[in-house]
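After the structure tokens below, expect a handful of questions from me.
Chains shown are a subset, placed as in the full complex.
Per-chain numbering from 1; labels A and B assigned in written order.
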Amino acid sequence: MQSLGIGLIGTGFMGKAHAIAWANANRVLGGLPPVRLELLCDTPIEKAEAMAGQFGFARAIDDWRRLVDDPAVDVVSITTPNALHRPIAEAALAAGKHVWCEKPLGVTLADGEAMAAAAEASGRTTLVGYNYLRNPAFQHARRLIEEGRIGRLFHLRGFVDEDYQADGSLPWTWRSRRAEAGLGALGDIGVHLVSLLTGLGGPIVSVVAEAAAAYPTRPLPEGGEASVENEDIASALVRFEAGFHGTLVISRAAWGRKGSLGFEAHGTKGMIRFDQERLNELELYVAEGAKSEAGFRTILTSGEHPPYGAFCPAPGHSLGFNDLKVIEAGELLRTIAGGERARPDFAEALAIERVVYAMAESADRDGSRVAVSAMGG
Amino acid sequence: MQSLGIGLIGTGFMGKAHAIAWANANRVLGGLPPVRLELLCDTPIEKAEAMAGQFGFARAIDDWRRLVDDPAVDVVSITTPNALHRPIAEAALAAGKHVWCEKPLGVTLADGEAMAAAAEASGRTTLVGYNYLRNPAFQHARRLIEEGRIGRLFHLRGFVDEDYQADGSLPWTWRSRRAEAGLGALGDIGVHLVSLLTGLGGPIVSVVAEAAAAYPTRPLPEGGEASVENEDIASALVRFEAGFHGTLVISRAAWGRKGSLGFEAHGTKGMIRFDQERLNELELYVAEGAKSEAGFRTILTSGEHPPYGAFCPAPGHSLGFNDLKVIEAGELLRTIAGGERARPDFAEALAIERVVYAMAESADRDGSRVAVSAMGG
């Protein structure tokens, strides 16, 4: 297999996660195209150079435009603030690069639409960073549902809760202004939840929703208070194309929750429950066998749940957050090499975002029903 | 204190629970008016007599009309099928008796309104069987919220799940027909959830809701299938008068859940979580102290959580379901003896039911917003 040159833009939380992912995908999973860590971009250049040294990239640069045009770069990883996702992705695709972009696509739905159109026009491979989909526990849940292990689904509940905005004394930032940040918790974490729920239950066709700021204003560093314009908390009732309804609760102000993201899938023959805070566990109840022994079982992930075994042959020894990103990089590489398409690409990520924009729209309209298909162009 | 004569109608699940409650309220809690187990009513009379022997009632009878008129009876316990709640309650109140009635009040909202009016007119003490409110763990949660321990509430989530209708092969019964059974899961268990959430968050003013049958039809014993007319599953977004919104999920078709009923109360300073399946545990997170030690703590109920200590001086030794009913009977006796009013009386129970009728109405109207105040007369 021909090797692929990687260009990574950003060295923060997700930048580092991408760097680790690129360096380890083939090392752990095997059978993938080899990669060259070619070019790392950040500003100022001193930072880029220092991180290139640490992350193992051959070169550093402080101008993303030159990165996307660099002939040694075949794949561009975008981990910048959201407002840069669109211009970088468009330029990279125009330059013939494959693109791995963190979620959400952009700051507005129009950004996402433009990005999906650019991806379509380019013919290149795109992938959006919905890393929680890569969890072997989640993939097993999806397989169980597809195989009918819990029967026909008739209710699907989702939750995503963190507490990084729970403290009312945290200062007001641009993240609280709609013009710059776009959505609040819906864009930060709500999209992750939609990715899981539609992964299990298929498309969502309409929503009714509520949204709220935990604090109407937040303190300005220079004194005084400024309004919080986007939501910290959102809740929705949604209808799935498959004919059942579900619920979503979303909060970035949920004290005590650090990375809680999960679901309950209720079916005619059983139930599955999952929470990413215990990412190596899946709870399954199946209505079969002796009633005196029936109960939710806690399944620990293992080699029975691919690709766990590529990380560790011993069961119950646990993957971690960065491992999910390794799997994601591996799926992108497999796609580029001609394998089954990794998901969600830009078009599918746009479909995910339409759902959260429909929620925001419904919340703005006093909880009226909003069709997901009505969102955007 | 003068003793009170008890008349109990019904000897099934809740009939037995009332019998145990009456026999133990003063034995366990102390300081209450003594009771005489006077009269037990069921049909046929042989059954009534046998159960009177077992439950310790002095006499048996097979006609509830004679029970409510019996001069030795001061308090009437109603644990019959729902359709009898209203006529019995009205007759008992008219006869000057105090009434303890199982939830829901009747089969329709009009039943409940009539019962509340009759209670108001009678001047007697009424209490409706919202036993889960009596749990010391719930009472402690309520106290913590009232005292501001988790700050101002900004999100309140509730769930109630059992699986007694999860099996699609269970036969069609009158419980699936609206005319006879009224609401489905909303009336069976949804009202319990509303009692908890309004107990914590205050009145609910409007709702949008979805409802669904787990199975559109169920088999008839004589062959063929009949339609299920009421809901097995319901979900709602609700607005509290206090200015925040919440969510409710309700299912009697939730495989694996046996008595799950609880909430998450999200506030500006912390969170409380509770699930009745672990009725002796309360989970509390408070945003204080060293961050390296922050976490949800699992509080086991004890003498610190009255009236636990009246049952057992040792902490963490657990109350059970029937103990909640003992506490409830005690609160009714205390009210009759002139103490603080036990809640919810018929009027307050009617307010609880208006919320679930509003949900049913919203679900019937495609999830449109329904004001709780618009329900009923």
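Convention: contacts are C-beta pairs under 8 Å (C-beta built on N, C-alpha and C of every residue); 3 or more make two chains touch, one makes a residue touch a chain.
Remember, predicted model here, so these are calculated numbers, not experimental data.
Engineer: Count all the copies in this homomeric complex, not only the 2 that are shown.
Structural biologist: Full complex, one repeated sequence, 4 copies overall.
In this section, only the chains that are shown with their structure count from here on.
Engineer: Averaged over CA atoms, how far is the centre of subunit A from the centre of subunit B? Could you give it in whole Å?
Structural biologist: Those two chain centres are 41 Å apart.
Engineer: Flag every residue of subunit B that touches subunit A in the complex, lowest number first.
Structural biologist: Those in contact with subunit A are residues 150, 154-155, 157, 163, 166-168, 208-210, 212, 214-215, 233, 235-237, 239, 244-247, 249, 251, 253-257, 266-271, 285-287, 294-296, 366-367, 369.
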